[in-house]
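Here is the structure we will look at.
Only one protein chain is missing; all other protein chains are in place.
Now for chain A:
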Amino acid sequence: MAALGSPLQTLRGLLRELRHVSGRAYRDTAAYRHVLAAFRAHRVTSEKLCRAQQELHFQAATYLCLLRSVRQHQALHREYHGRGERSPEEVAGLVGFRLPRQPGGKG
């Protein structure tokens, strides 16, 4: 629990991830509004050790971890695993050939 960092960092990270997900219009998404509302609602408390605040912070950190790792996983997949088969042009290009162009179509 001590390794959570400050709530501000978690919030900033969450907003950054949401921006990655939604692009320009991230401020209109339900997730953005929900996250901000949740953080605002639990900000002010008169208790020294507020369990609800810690619970929310943990949840926020977990969600941040989820979004971040999904994005990194996708990036890694795209870079290393997602290439698929080569097209015939690429295969020919590997050995320096070019596919013939037949104006009338094949055959």
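The rule is short, and it goes like this: a residue touches a chain if its C-beta (ideal position, glycine included) is under 8 Å from a C-beta of that chain, and two chains touch if they have at least 3 such contacts; residues count from 1.
As a working rule, contacts and distances are computed from a predicted model.
Set against the options "ATP synthase mitochondrial F1 complex assembly factor 2", "Centromere protein I", "Electron transfer flavoprotein subunit beta" or "Cis-aconitate decarboxylase", the UniProt name belonging to the omitted chain is "ATP synthase mitochondrial F1 complex assembly factor 2". Panel shows chain A; residues 1, 3-4, 18, 21-22, 29-31, 34, 38, 41, 46, 52, 54-55, 58-59, 61-63, 65-67, 69-70, 72-74, 76-77, 79-82, 84 of it touch the chain omitted from the view.
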